[in-house]
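Below is one structure, written out as structure tokens; the observations come after it.
The complex appears here without one of its protein chains, the remainder shown in place.
Here the chain labels run A and B in written order, and each chain numbers its own residues starting at 1.
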Amino acid sequence: MNPPSNSPEKNPFLPRPSATRRAEKLVRWGLRGLTYFILVCICAILLTIAVKGARAVFVPHWPFINVEFLTQAPETLHVFEVNGQTYELSDSQFRATYEEQGLKSPPDRTYAHAGGGIFPAIIGTLLLVAGAMLIAMLLGVASAIFLSEYGKRGPLLRLIRLSILNLAGVPSIVYGLFGFGLFVIFLDWNISLLAGWFTLAFMVLPVIISASEEALRSVPTGFREASLALGSTRWTMIRTSVLPYALPGILTSSILGIARVAGETAPIMFTAAYLLRDQLPWEGLDHWYDFFFQGVMALPYHLYVVSAKLPQNAYTERMQYGTAFVFLAIVAVMALTSIILRIKIRSRHNW
Amino acid sequence: MDGPTAQSPLNLRRQRDPRVFGVDRQSLLKAFFGGNAIVAVIVLLLITFFLFREGLSFFPQYREDMELYRRSGMEYASLVKQEHDRFNELLGQLVDIRKRQIRQLESEGKTREEIAALTAPMQAYFYDFSDLAIPLRDYQIAVRDLAAETYKQARMDAEQHRIDTTHTADQHAHVIDYDGTITQIKATFPQLTALNNQLESDMLVVLRKFPPLEDPSLQPLVKAFRKDAIAFTAGLPHYGATLAEWEPERSVGLWEALKTFLFGEQWIVNNNGHSLFGLLPLLTGSLLVTGIAIVLALPFGVGAAIYTNQMARRGEAGFIKPCIEFITAIPSVVIGFFGIAVFGTLVRELSGTPWLDWLPGFPIAERLNAFTAGCLLALMAIPTIFTLSEDALSRVPRVYTESSLALGATRFQTTMRIIVPTAVSGIVSAVLLGIGRVIGETMVVLLCAGNRIRIPDFSEGLATPFQPVHTMTGIIAQEMGEVAQGGIHYRALFCVGVVLFLLTLLINFAAQKIFRHTRVGE
Partner (left out) sequence: MKRLCHLARLRALSLFLLGGAALALTAGASDKIVVKGSDTLGAKLMPRLKEEFIAIKKAKGETVTFEIAAEGSRTGIAAIIDGKADLAMSSRELQSSEMSAARAHGVNLKAIPVGVDGIAVIVNKDNPLDGLSLREVEMIFTGDIDDWSAISPVSGKISTYTRNTSSGTYSLFQSLALHRRDYSPFAQKLAGNEQIAAEVAHNPRGIGYVGLAYTHNPGVKVLAIDGMMPSNESYPLARPLYFYVNVNEEHPPVVQEFIDFILSPEGQAVVESVDFLPASRLKEIYPELAAD
């Protein structure tokens, strides 16, 4: 963009410096500053969380990953001083030492939820995402295929499309409200995995339908016509000439949907999430269907709890930033996959 | 499924299609997809329907509650409260005088002990004056308590009625004695008159004892206080008259319930008594936070879009775009956590530095306020605004650019005078969608906005953003977990949900309309 740095005397075609040029340059630098300021902000947030979170997730010695943090349930953190040294131990460790050493006095300070790990929350989030996406993809992609391939063009279809597009912008808390009212209370499912699945699924449904439909419609009509002209039925045409080309687009949208499902707190607050649950979802079930009617711990809700209900200090920081870091990492991996996938697909299909 | 024979030219597949109940596979498949689409549409319709059903049934229930409130005589207490509030305003004036006095002494470098000693007469006067209101407060409480039992009974009956509609009404038909309560309350009116007379004479006595103030600049305030206090005493009979004229039998219309919800200035959940559900503090809170977020996000989002699309090199743009798009993926609760753990404290500490004193509202008192939340929400709105504006800019036909350059305009002039104006409708719709995203955001405002349910005091001008606010999304998240199903509070929250729903729908719809309306070159 910048011309080679020849002086104006040598090259008469170079624009002469003027007040306008200087102003333009100033504005250009201003805009550049704005852009990079955004990037700096993101970096600041991500780095703060990554640096402080890494302290919780990684350890300086073998196996370099804090196994306890990733595989245990949250526990109370005990902070106490022995011989002038401050120790932090989570409850189970504390009890073991307690018995071993025959310590008598209870610790000075305890911080609920600040010790142990976040394994149940990770599992809960994964379960919620898997179930919700299954429902949403099943309904969403099939609906999109119908809307784009079978539906007759007309005012009704336009209306449906428009309303779906509009519903995509409805805030997640409204879906949470709906899920709470319908599933938790009206259908009496209680706070449960099932209620969470449906709430989250319905939340991303409009996004998935409209994105999948867009992907389907971006396949050129020529493909369809060629297939039909060769005598294939409508379904064969869809299966062989439309879906394969639309699939990458559908997948990208669905991965983005996953990131959204995993990241939302508001809808699961009253429909699926528990503050603390000892058992993992597959433990202690009386009947197989109980699996669906149990609440789970989830990363976003856990992060809300530890950031709103714990004090900010050196002892609780580990849990707070650790949860944020793991959560962010999981969501970021999903989002990055989708962004990279989209860039690749954009450059591949260019008809 | 179809097998390799599909290549045979003589294969007439339609005949070989398996039929289930006389329906061929093609129709079955179509029915399957159609069925799914119908389910999806029904589900989405159901959401809307359910939301509106729960939300709109708030109004009849609220109307009923307001009527019970009035009939049971609870409203009398709120009338007395008006008098008390007026008194508190006087108290506020007094506090203001003392505040200035303290500030003055502080600037003179006096220590706290010295200030306490020097302002002791004023302090004593304040206690004397505030004690004047004690009989008034006690009367207010007494009236409320007289009515509260009846009100509670009536509420319980209504509740019972709602829970088991199967039972006949006469099962819990102990008649609620509204009239008795009202008579009891009316019997206390002479008390109020006596009390007001006493208050008047006492206040005139106390006013005379106003301690001498050295600072002449406070004299106008003292004068104003005296004048208002005397005006207050003169107006006292008015309160008694209002009380006497009040008709507790008057029924409450649905419109009134609607009005108190939409334009009510108070959202008070009182588990021990009557709750007020007024949308205005939440709505203004939401709008204030959104306003701050958009004012901040607009230059950044659009500026970055212009820069990336028009000025950046290819590689640079390829780096910036995914980076900004990545913000969408950061979960809101993580941003909220960052706000509460780092950003809120940072902003306040920054505001405490002496050389920033000139800024309005600095130093900030509250760590969690609308500005903190607004900044973080701005960050979340940027990717929406950026991506869509960038799209709009790149949709401007090449011909426009080329013609402009051919006429001798510089690149910069082309960008600013041709491309941006052409893309402006796209940018506007991007900003609208950004607003839609921000207004519906929950976790950040719940964690960082400060949760004060009060209409922000806009008289503070540019310092207004530094007040804590509560938002519509925040109130739903904060109070939904506690409510009893079908109760009035539950319905009120659904009603807020409906408002939120309609608001975002409107914004999205407007964005699409604008977007469609002025598409160029396609």
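Just so we're on the same page, a contact is a pair of C-beta atoms (placed from the backbone, for glycine too) under 8 Å apart; a residue touches a chain by one contact, two chains touch by 3 or more.
Given the structure is predicted, the values throughout are model-derived calculations rather than measurements.
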item	value
Which of B:Val41, B:Leu91, B:Leu287 or B:Cys323 contacts the chain that the document leaves out	B:Leu91
Contacting the left-out chain in the complete assembly, out of B:Thr119, B:Thr233, B:Ser404 or B:Ser429	B:Thr119
Option touching the unshown chain, where B:Arg53, B:Lys99 or B:Lys223 are the choices	B:Lys99
Chain not shown: contacting residue from B:Gly34, B:Gly73, B:Pro281 or B:Gly303	B:Pro281
Contact set of subunit B toward the excluded chain (per top definition)	88, 91-92, 94-96, 98-99, 101-103, 106, 112-113, 115-116, 119, 123, 126, 130, 133-134, 137, 141, 144, 152, 155-156, 159-160, 163-164, 266, 268-273, 281, 345, 348, 365-368, 450-454, 468, 470, 478-479, 481-484
Where the missing chain touches subunit A, by residue	75-76, 91, 95, 106, 109-110, 112-113, 135, 138, 187-191, 194, 198, 274-279, 282-289, 291-293, 295, 308-312
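The criterion applied here is as follows: only the chains that are shown with their structure count from here on.
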item	value
Centre-to-centre distance between subunit B and subunit A (centres being mean Cα positions), rounded to whole Å	27
Subunit A-touching residues of subunit B, taken from the complex the two chains share	2, 13-14, 25-26, 29-30, 32-34, 36-37, 39-41, 43-44, 46-47, 50-51, 54, 299-300, 303-304, 306-308, 311-313, 320, 322-338, 340-342, 379, 382, 386, 410, 412, 433, 436-437, 439-443, 446-447, 473, 476-477, 480-481, 485, 493-494, 497, 500-501, 504-505, 507-509, 512
Contact set on subunit A toward subunit B in their complex	1, 15, 20, 24, 27-28, 30-32, 34-35, 37-39, 41-42, 45-46, 48-49, 138-140, 142-143, 145-147, 149-151, 160, 162-178, 180-182, 185-186, 202, 205-206, 209, 233-236, 259, 262-266, 269-270, 300, 303-304, 307-308, 312, 320-321, 324, 327-328, 331-332, 334-336, 339, 343
